[in-house]
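All protein chains but one are shown in place.
By written order: A, B and C. Residues from 1 in each chain.
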Amino acid sequence: MKLTAAKMNQEEFARQRQAVLGQWVTGREVDFSEAVAYHKELPESKIFALKLLEAKNNGSTYAQPRAGVALLNEHLELMRYLQAEGEADFLPTTIDSYTRQNRYPEAQIGIDESRRAGRSMLNGFPAVNHGVAACRRIIESVSVPVQIRHGTPDARLLAEITLAGGFTAFEGGGISYNIPYAKDVPLESTLKYWQYVDRLAGLYEEEGIRINREPFGPLTGTLVPPSISHAVTIIECILAVAQGVGNITLGYGQCGNLIQDTAALHTLPILAEEYLARLGLPAVTITTVFHQWMGGFPQDEAKAYGVISWGAVTAALAKATKVIVKTPHEALGIPTKEANAAGIRTTKQILNMLRGQTLPRTAELASEEKVILEETRLILDQVLDLGEGDIAVGTVRAFQAGIIDVPFAPSRFNAGKILPVRDSLGAVRFLDFGNLPFTGDIKDYHRERIARRGREEGREPAFQMVIDDIYAIGKGILVGRPRS
Amino acid sequence: MKLTAAKMNQEEFARQRQAVLGQWVTGREVDFSEAVAYHKELPESKIFALKLLEAKNNGSTYAQPRAGVALLNEHLELMRYLQAEGEADFLPTTIDSYTRQNRYPEAQIGIDESRRAGRSMLNGFPAVNHGVAACRRIIESVSVPVQIRHGTPDARLLAEITLAGGFTAFEGGGISYNIPYAKDVPLESTLKYWQYVDRLAGLYEEEGIRINREPFGPLTGTLVPPSISHAVTIIECILAVAQGVGNITLGYGQCGNLIQDTAALHTLPILAEEYLARLGLPAVTITTVFHQWMGGFPQDEAKAYGVISWGAVTAALAKATKVIVKTPHEALGIPTKEANAAGIRTTKQILNMLRGQTLPRTAELASEEKVILEETRLILDQVLDLGEGDIAVGTVRAFQAGIIDVPFAPSRFNAGKILPVRDSLGAVRFLDFGNLPFTGDIKDYHRERIARRGREEGREPAFQMVIDDIYAIGKGILVGRPRS
Amino acid sequence: MEQKTLVLGVIGADVHAVGNRILAYAFSQAGFKVVNIGVLSTQEEFIQAAVETGAAAILVSSLYGHGEIDCCGLRKKCGEAGIGDILLYVGGNLVVGKQDFSSVEKDFIEMGYDRVYPPGTMPERPIEDLRKDLGLIGNGAELCT
Partner (left out) sequence: MEQKTLVLGVIGADVHAVGNRILAYAFSQAGFKVVNIGVLSTQEEFIQAAVETGAAAILVSSLYGHGEIDCCGLRKKCGEAGIGDILLYVGGNLVVGKQDFSSVEKDFIEMGYDRVYPPGTMPERPIEDLRKDLGLIGNGAELCT
């Protein structure tokens, strides 16, 4: 199959489906029309897309944790706990790392070892191994919508099983679940895998079942400048809509400067609507998700609450539809359910107190928005050019050429030439532009701001400054000032 | 002695001093010139005024907890702990409630009972009973400046002992430590008591010893509209400067709406400078202090961290010089030292991450500032009118007439006619203006906003709405929407 | 139906006035006659007010942490004043620090209080308890309010 952004044809889908469902024994449990019937019976309160719309319409920000453990009963208990004690508006089911790499036999070892050890030896819920019926137990055990959250380059079987299992939202995309999550998987492959996932969601959509899709905005979670993650997110949005997806949540990970983060959230839907229209694709329902700081956390729980809260404040003031919540255990390990619920409650206290409060539009905010829009458009237009109008083809070529370049990504299909660094106020700028197709004006904008910081710190901006920034939040600050 | 705002003469001061120092046995330990000599030996790092100036000059916000226990050794341990584990920039010594009411014999019982029980039976440090030498142990045990924080209508002996004891900052004032802290003490008396305290600080000042004075901005801590607390704070500032005080920190307690709180902090120094100049008083060094939410807290610690963080964010964005920190135990009891330190660390994480970030000046902010300035001026001008130019005399008459009126205050010298309530965005407005000397325009401004909330909630704004607002933050929200 | 009188106040050197204000309002709304002696009240003032008004109950608040010292001995003094059987409720943040409530409750029950309320109690609870303890429930009294 040649790579193209066009809708996958039914024969190709059917051909792949047979292979996909044969990858693990639980694939046999999937029966699409029976699954559609199951979805039709779900109460509206369990449908992700509807609750997102509710948040959007009443101007609230809803909170969602990450969580998943190896065994079903413990996972059910975790879900119920986060709903009752965490007051979570949305629930997740986070998938373990073996499943993410399609290593189902190892996931099985993890399940067995967890049974033996009496504690979860996996960092998530191995949904493929557990199968369709187990997934439905999750949906039926709670009263709010649940989403699959993971980081799986080839998530076709996972999507088949969990969507048949009644999940109404599925995170990820062909770029965002490859470049930060893989080393050796060609982009061309993951784009195709995810076209399958999107087509599958599109098939549900055609049956009247709303499946929410969410590109993973934060990428490597570490000093990713907004225009980079925006470019990726918009491409994945376009690719999803091309396969018939009708409900999309655009994601972005907190950088830490209020103005920059607000500008980033404001510009996401603008860009999505603009490019969908330009490419002649249908307008779909767009919402946004803000991820509380995704990089290294402070080990001290009191300080972690500070980081969590600052993310909650930004989400509320910038009016994200949804915020993904961290926990006071973040720096140390997968949180206990108590720590997880605590993170949500801290977040919800802030969201509720700030309900209705916004960051007024100011010159600073407008100029930050302008820069993000301009940079993202420069990247996306170049991607379309490289693809001769086909955004899928263009994406592969753009990564080859370093036109899109994700900092600190493990994939060898990522150029890895750019370097991000904070300016004096903590906004993430480019220290090295690699091959990004930016204008001289934009480059000057970044350079000027970074130079100002250099002067303040009496040092030449260089890789050591980047390292200092990576450690900074973990050490209680935002800008990695030189250690004195 | 007739009440007047003029500087107290030396004979009157000497006369009172003799009586004051005789109120409790430890009064004998006070020797002014020996105390001046002691202060002269203090390193600069222990001088409150200097460290405040440092914060102001480099645009930072510094954090200070509240803390005090019955016994000296435990108190020293507490101080060292909050410095080391809490990373406190400033330390407090919070005084117990018997001392605040000059009930030294009861404070002594508290000390004795605490020794017996092996835990502090007092809600603060009884500095008068402990005496001058004990105070100096505190100053010598830590490396940051320490302030006396209390709520004492007649704090003359407390001031004598603690200033001789090496403290370089002293909170309170003749209004702010009467109206919220007493029931039956005439304002005229407390204004005089505090002129004594200010004169004492002024005497130190004349000897080259900088004593920082801080009116207690939050008053009853419960829905106090900014113009009310500003009027009180500015009057106390004027009264202090008239007695020779040279270093003042103006306080304000968080209401919860970012724009209103920022406007409140911005307007404090403007008003102080304006009225000092108008009254022909010298310009002094003005800094500001923001108190994290002073009303009822949520019992859940995770939620309390959210409230603490929102206060920290506001302090940082509004550029308060100092922020007074609450703890995750607030709703339940005097915090352990661990909980106290945790509150400071959460706060400091946020202050450090937000360093340099500000709330840009917008139309909304400017209009909120305008309202606060106008309201406060209307009150203050009326006070001056009533006092025929003497602000002390005017203050007594203004309280009698309800021209200044503090919500929920226990004092019978407070009219208690006004009622505050939140608007839709959580800003505190006036539901009942009592006798406040506001213009029709201002009243319409408040009424219009409250009416909007009433419409949203489908109820007539009335006392039940005020009650709902009092409980709101404790229940996880800012605006006390009707329980559904 | 006879209207029962309650004496309400905050004991000791305690000035926390907000909860007291709300309780007074809520008890009045619930149909009780409220004699609110306010903050900074001594044991003697509570008793005097109760004797003078023939009150059915005394409700003591202590928020600031000195409750153990301030509340001790009130029952005995009530006895001396001839109202030894009066209903005594106490509530607030009764001790210094965040302590296990059941042990606090036990201490205050031992001091002679009939009911002890933890921090953050909403008025609905004491109102219901009063109706029960004063025999106002079951005779339609709750319908009158």
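Keep this in mind: a contact is a pair of C-beta atoms (placed from the backbone, for glycine too) under 8 Å apart; a residue touches a chain by one contact, two chains touch by 3 or more.
The model shown is predicted, which means the values in this text are computed figures rather than measured ones.
J.: Taking the complete complex into account, which shown chains does the hidden chain touch?
T.: Missing chain, whole complex, touching shown chains: A.
J.: Quick one: which of A:I334, A:V371, A:L425 or A:I442 touches the chain that's been left out?
T.: A:I334
J.: Kindly state which of the options A:S120, A:T233, A:T287 or A:T395 is in contact with the chain not pictured.
T.: Result: among the candidates, A:S120 touches the missing chain.
J.: If the hidden chain were put back, which residues of chain A would touch it?
T.: For chain A, the residues touching the absent chain are 97-98, 100-101, 103, 106, 109-110, 113, 119-123, 151, 180-184, 220, 222, 295-296, 299, 329, 331-336, 339, 408-410, 463, 467, 470-471, 474.
Please note the rule applied: only the chains that are shown with their structure count from here on.
J.: What topology does the chain touch graph have (line, ring, star, complete, other)?
T.: line
J.: Taking each chain's centre as its mean C-alpha position, how far apart are chain B and chain C in Å?
T.: That pair's centroid distance is 31 Å.
J.: Calculate how many whole Å lie between the centre of chain A and the centre of chain B, each centre taken as the average of the chain's C-alpha atoms.
T.: From the centre of chain A to the centre of chain B is 45 Å.
J.: Mind checking the centre-to-centre distance between chain A and chain C? Centres are C-alpha means, answer in whole Å.
T.: For chain A versus chain C, the centre distance works out to 55 Å.
J.: At least two partner chains per residue is the criterion; list those residues in chain C.
T.: Expected reply: no residues.
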